[in-house]
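Here the complex is missing one protein chain, while the rest keep their positions.
What follows is subunit A.
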Amino acid sequence: MGTTVTHAPAMEDLSKDSEPRHGPVKSPRPAELKRRGRRENLAGYLFMSPWIAGFLLLTAGPMVASLYFAFTDYNLFDSPKWIGLDNFSEMFGDPRWRHSVQVTIWYVIVGTPLKLLAALGVALLLAQKRRGQAFYRAAFYAPSLIGASVSIAIVWKAIFSDDAIVDRTQKIFGVNVGGWTGDPDMIIYSLVALTVWQFGAPMVIFLAGLKQVPRELYEAAEVDGAGKLRRFWNITLPMISPVLFFNVLLETIHSFQIFSSAYIVGGGAGGNACGPADGSMVYTCYLYVQGFENSRMGLASAMAWMLLVAVALVTAVLFWSQKRWVHYEEGAS
């Protein structure tokens, strides 16, 4: 890279930088090229060093350590004791753990499709040319930017409390279930609502996908007399299926990792970190409770690895399934 001299105007602007490469000398010999390449590599690595160090020290290192802790009894203070698979057998036997798995799966199964539906629906609306298009796109995207923040979670909790806006609105329709945040069965739906509201990121990706669908296909279909629904079903959906697949994958993985919103919306309820009667006790919340409240870092590490394995499995299944429903333009299927 960077050894061939191009005449792109951008390069000319950086005349100082490109000077040595231009040089009045004849084109460099291979050995010199190699050396130069190595030097540039070195420079590159030096520049990256803060990130490499960060990755090794803050991500890779702790991951390896937590893999080890997963097989130990470790309370942060005493040195870890090797206990083999005990953490895993305890985990599977723990009803609270099973409950957290249930809550999480429920959240993923309900939340992810709803979010993608919302994203696709709005993307279809915004794909058409209309006035103020840029504004609408920005407006719909905004929740994605702020949705993960602590302040939004706090506002969310307020919105879904007793006698707050949601409670009052549902009362107008004769639904009298009270605030959702105090109800062990309903609190998870306030979290689902929160994630659905943040449909902006998949929406943008859908929009990009929709732009790629060739106009001719629609025109041809229209000539053949295909209605709107039919065009969507037979052209749009297959054509954007790679994008859909990408979004399903990303959002599913993302949903499994829900923590901060569950922790805050459900937080402060009695001795619970995660909702009344563990109503919003998603997997990562329980992991946090075991690790930081009960000081059982070994068990918490085992739980974290279990989650990783589970997410990997789900991802694998999704990849396997794509053969059946994802259409790549150049591909055979």
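Everything that follows uses one rule, which is that contacts are C-beta pairs under 8 Å (C-beta built on N, C-alpha and C of every residue); 3 or more make two chains touch, one makes a residue touch a chain; residues count from 1.
Keep this in mind: contacts and distances are computed from a predicted model.
Not every chain of the complex appears here, and the one that does not is recorded in UniProt as "Lipoprotein", selected from "Lipoyl-binding domain-containing protein", "2-ketoisovalerate ferredoxin reductase, alpha subunit", "Lipoprotein" or "GMC family oxidoreductase".
Annotation: of A:G111, A:G179 or A:P202, A:G179 touches the absent chain (contact as defined above). Remark: the omitted chain is touched by one listed residue; of A:P95, A:G132 or A:G225 this is A:P95. The set of subunit A residues touching the chain not shown comprises 20, 23, 25, 32, 36, 39-40, 42-43, 46-47, 49-50, 53, 73, 75-78, 95-96, 161-162, 178-179, 181-184, 268-272, 275-278, 292-296.
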